[in-house]
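Note that this complex is displayed minus one protein chain, with the remaining chains in position.
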Amino acid sequence: MPVIKDAVCTLCGCLCDDLEVTVEDNKITKVGKACKLGRAKTMGPFLHERIEKPMIRENGELKECSYDEAITKAAEILVAAKRPMSYGWCSTSCEAIEKAVLLAEETGSLIDSTANVCHGPSALAAQEKGAPTCSLGTPKNYADLIIFWGCNPVHAHPRHQTRYSTMAKGAFTPNGKKDRKMVVVDPRNTDTAKKADLLLQLKPGTDYVLIEALRAIVNGHEDVLPDEIAGMPKEKVLEFAEMCKAAKFGVLYFGMGITQTRGRYKSGDNVSSLISDLNQITKFVMIGMRGHYNVTGFGQVASWETGFPMAIDFSRGYPYYNPGETGTNDVLMRREVDAFITGAADPGAHFPQESIKHLFNIPAIQIDGYANPTTEFSDVVIPAAIAGVECDGTAYRMDCQPIRMKKLVETTFKSDEEILTDLINKVRELKGAEGAKGGV
Amino acid sequence: MQTVTLTPNRSPTISVEAENITPDAFAGKSAAEIGAIPAWEGNEQITLADIFDVAVDGSGDAAETKIVIDGDVPRVKRIGEAMTAGEIVVKGDVDMRCGARMSGGSITVEGDADSWVGREMTGGEILVKGNATYYAGGGYRGETCGMRGGKLTIEGDVLDFLGEHMCGGEILVKGNARLLPGVLNWSGTITIEGDTTLPGGEMKSGTIFVKGKVLEMLPSYKDEGTEEVDGVMYRKYVGDLSRNGEGVLYVSV
Amino acid sequence: MAEMIIKNGVVYDPKNGIDGEKNEICIKDGKIVENVGAGAKIVDAEGCVVMAGGVDGHTHCAGKINTGRIMSPHDMRYAPIPGLSGEEPRTKLLRPQVGYNTPNTYAIGYRYSKLGYTSLAEAAITPMMARHMHEEFEEIPILDKLGLVLMGSNWQVMQYIQDKDSEKLKAYMAWLLLAARGYGVKIVNPGGGSSWTWGKNVSGLDDKVVDFDVTPADILIGLAEANESLNLPHSIHVHCNNLGVPGNLSTTLDTMKLLEKVKTKRDRQVMHVTHVQFNAYTGTSWMDFASGAQDVADYINKRDHITFDMGQLMFGPAMTMTADGPTEYRNARMFDAKWSNYDQELEDAGGVVPLSYTPQHFAHATMWSIGLELALLVKDPWKVMFTTDNPNGGAFVNYPEGQVLLMSDKKRQEIIAGFPDMTMDRITLPNIDRELGWGEIATMTRAMSAKMLGLDEKGHLGVGADADVAIYDIQPDKVDPSVEHEKVKKALSFAKYTIKGGEIVVRDGEITATPKGKVYWVNAYENGVAQAEKDRLMADLEERFKKYYSIQLANYMVEDAYLPRPVEIRPEVI
Partner (left out) sequence: MIETILISGRTIDQGATLEEKTSQAYFDAAAYCELNEKNLEALGLSIDQNVLVTTAHGTVVVPAKIDKRLPDDIVFIPMGPWANAVVDPDTCGCGMPGFKGVPATVEATTDPALSMKELMATYKE
């Protein structure tokens, strides 16, 4: 039985690259070493309801059509639009993302990634303060203090703690967990918190306040602190600060408890400063626990192609960027968008109700392997191969490490990259002598 | 003296970028010339005449030019951007980035202003008679300084991040300011007559007056007792000590 | 491919001894040839200077620069130099361009081309990140590229040096170049990167590296000797310890002296010392810090084993990016600036910090002067490469400004006149009236850099060279750069023609074609390392990857897919 070793798992930002995938008759029958998420993802194409055929909505119903018809219809929608939005592109390869950026450019679109509802604020934080970070193998070898702040790896990144952090054994941490302390900061006593040496159960939305207190302590001003901070006694915060200061190498992993709560990116921004302050005393770094396996890749590709990691507006021919103004949910909420294309993402499931209402009002194009809530409002649906299972390409791990995804099985579905290339060509054909919209 | 009246002739749903609506761009121009000035509606280039009826009375340089927008323009962005002189009066609401990078002259918005009113302004005056949303007097992404000079007055309420990264100038909010006004400030003065939450986060220097209530106070400010300023008694706090800041936060007692 | 002949230009081709002669340059199939047929396309260079395409032998153009981009969205709209910075919409030919210090990849390709540059060396990439560098290379249009691979704080490198196992060290270095598809060996703050993972640093050549029984001196000698034993085209490329620290002059000179004992069979230096401006400070603190350029120049003038580049400062905003993690942290704290850090497991450190240089500050004014002093006090231009350590000392679009400064004492004095008094006793530049000529500029910007890198086909216009040519609209016999510096700067900023691989890519300062460039890499592993050594190395690698890396060995090496147009160089085995 052919076993593909060192296969790359393409579900979460851990991008584990040690899977052992058994393929029989071009079907994946077993996925070794993966977690529940990775197994579900890798076996998915053989278990779940695939979008088998291209479809176009007619009189409210999706009807099967030819691939060329779907591409033509999609291109027509994009070319006719004055304020098209391209969204998603995180569960796909960097090669496809480059094409998505080009398509957005050619159609004078906005383009944004799933970071819009995930770690977008972390990019904003990096713009404010920088990102003092490291590769995942560094804490594995060095860290004696691990902090999970507003993230829950037991659920969202199941192998994180064994491969890279709490339990991982490394050069200066040969005994794994025994050589480390682990702290969880979360309003909920999560499954991750069960094994924590310290849990700081803060009041929801007070992350910024807690960070302020920690920085005040690190910078020698604990005397001004009130008795209660973020819903916790001051002593608990002092205890946490002491643990941080006593560490030889500390790492703070943060999740959407930092990015989605009150103040949004201002918390992540302030975490970055806390890390900088702590480096006056010891070594400390931070790492964002990115969700989609290649949402980091979108940020990387978009940055080198356009200068900006997300929320890019090509309407004037050159990229402009301002989350709050050019982010997907910003413009959907304002009901500005007049056409929508999404790939390798499911805004239907992950956007707030107000945004989805508008998506039902405008022509929408979906490129995906599976039917999902986005299909419900899409007017053109184009089936795609599953990147990382059915086609290869590059993905960036949560720590910005580029890894080559393997093709595990053959498929008759086109890859996102091929579909986008066909769309670009069709858009060019339709625009013809009119030339490129935006900036020419 | 030149008065240019722009009367909205339709209500676009897509925000129109009209950074050329400035006394500088209009000065000395005829109605036809102003009507032909480009603007952008999404990815489509339009002209001001596509969204406004243009009337011009008299002629003058930028300082002598007054622009009256006679109605609501909640979907026209960048009005008065980088203007150096003259006057703009909007008899209704404006969209984002009104008065961004302005260095002189005045803008009066009789209705509400959307986010980033007065973004990175260095001089001149903006008066918003209604409410403003996010980042009033704030900065652009990645830039160290937001507002550097001039005066921004909002008679109603504002939402989060008022005067973010402020490096100079003066902001007056007569209503409430929601979350984190004066965050990451370097300089300048912010006065909030209503209530606010977590003022002065990571303030390095600069001054904030809160005449209403502070609904939630940061833990990292030092209480320095009471002090009277212009006849009003305040409790004086210094910080933000999270970053060894020396800003002053006055909260009415 | 069509033939081409460049006529009537005044040619500066230092490698071939041509210093301002009216020569014809013939091109066929992307190469310089002896002659072409009557049907060849004629490029009339009447009234122009003709040089080989520029070779930037030390620039940060792919990889770490992306962190700089993510930190500075405001840089994208910054446009101090019209036509070479800020926002430019897409056209039918061109992708959109943005930025100044951290422009997008398209702007990098187009704007370097406008300056007449045709080849770039990315100065620092960790092997584990190399895929990223190659992905960005692929999106930088027009130019040829190569990447230097960080080895100076690598665990295995230090282990083998500690073990005095020079054969395994060689095998590993060659394997790293293969794994990264890299071109040469980069050493940044030797030993300091590894120490920085504990928040520590090394303070000089003889300081012990944390966790290893080696010193920076051991690392330098070990890597340099192995580099020469592998007969790599480029020498070791070194960013010295103590960068940016007053008094670092002694470390820099000691580093240069240390390398005297290393011999090479190649016709080049044994060490290239990079951005020496940042490493030529006397004094004990910023209060008594001053230029050490004279001492550096005196040493280099007497020796032939060293080349260096300037790391010239340009006034205005800059984005510093280096594998020197501790230096970046120090910068960030000193200036209350944004700080990005990256500790790359087992390999090196890194940081990115925005800074701004102003002529009103004596320290910056002094640094600006030091770069120029170095270039002007070292007599032989074949030892000096013109750089700003883009974008550490300033953005590459300022190169014409920097080159003009070397050609015009008058212009230098104008700027010095505005410096604060506190600068004057720290610098010697006011007393240096040397003005470089076109031949010297051609040497420092292409001929020397190609030779220093060991790129035989680059940096000159002799038969067999790549047909990379820059034609500048300036008449050397009519225009005096000493006086008419603005005219010269404009000509160097917007080439009359840039020809890349025989194709006209710039005409009258505008991009006319956007071919894709090649990527050079060195394969010293396949033939250069004996099978027994490969086996020994593999056993180590398997163990280390299993124990310490967060990635599988099988997924570590850059695949062929990332180099669609590779140029593989196999050094002769010696």
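In this document, chain identifiers A, B and C correspond to the written order of the chains, with residue numbering beginning at 1 in each.
In the analysis below, a residue touches a chain if its C-beta (ideal position, glycine included) is under 8 Å from a C-beta of that chain, and two chains touch if they have at least 3 such contacts.
All figures in this text were calculated on a predicted structure; none of them were measured in a lab.
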**Request:** Identify the visible chains that the left-out chain touches across the whole complex.
**Result:** A, B
**Message:** Considering the complete complex, identify which of A:Glu24, A:Glu354 or A:Glu429 is in touch with the unshown chain.
**Reply:** A:Glu354
**Fill in**
Among A:Gly257, A:Pro363 or A:Pro383, contact with the omitted chain is made only by A:Gly257
**Item:** Residue in contact with the excluded chain [from A:Asn279, A:Thr342 or A:Asn372]
**Value:** A:Asn372
**Fill in**
Considering the complete complex, of A:Asp18, A:Asp144, A:Glu212 or A:Asp346, the missing chain is touched by A:Asp346
**Request:** Go through chain A and note every residue touching the omitted chain.
**Result:** 11-12, 36-37, 39-41, 44, 47-49, 116-117, 120-121, 124, 152, 154-156, 158, 187-190, 193, 201, 204-205, 256-257, 259-262, 264-265, 291, 310-311, 323-324, 326-330, 333, 346, 348-357, 359-361, 369-373, 376-377
**Asked** Touching the missing chain, which residues of chain B?
**Response** 115, 133-135, 159-161
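Just so we're on the same page, only the chains that are shown with their structure count from here on.
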**Remotest chain, chain B as reference, centres from CA atoms** = C
**Asked** Measuring from the mean C-alpha position of chain A to the mean C-alpha position of chain C, what distance in angstrom results?
**Response** 34
**Interchain centroid distance [CA atoms averaged], chain B/chain C, Å** = 44
**Asked** What residues in chain B touch two or more of the other chains?
**Response** 140-142
**Where chain A touches two or more other chains at once, by residue number** = 127-128, 314, 316, 321, 438
**Request:** Would you mind writing out the residues of chain C in touch with chain A in their complex?
**Result:** 62, 66-67, 69-73, 75-76, 87-92, 95-99, 102-106, 128-129, 131-132, 135-136, 139, 196-199, 329, 332-333, 338-346, 352-353, 547-552, 554-555, 559, 561
**Asked** What residues of chain A sit close enough to touch chain B in their complex?
**Response** 81-84, 107-109, 124, 127-128, 208-209, 211-213, 215-216, 219, 221, 224-226, 229, 262-263, 266, 270, 273, 314-316, 321-325, 334-336, 338, 437-438
**Fill in**
The answer for chain A against chain C in the complex is residues 5-6, 8, 17-18, 94, 98, 105, 123, 126-138, 140-142, 163-164, 169-171, 248-249, 272, 276, 279-280, 282-283, 285, 299-301, 303-309, 314, 316-321, 394, 396, 400-404, 435-436, 438-440
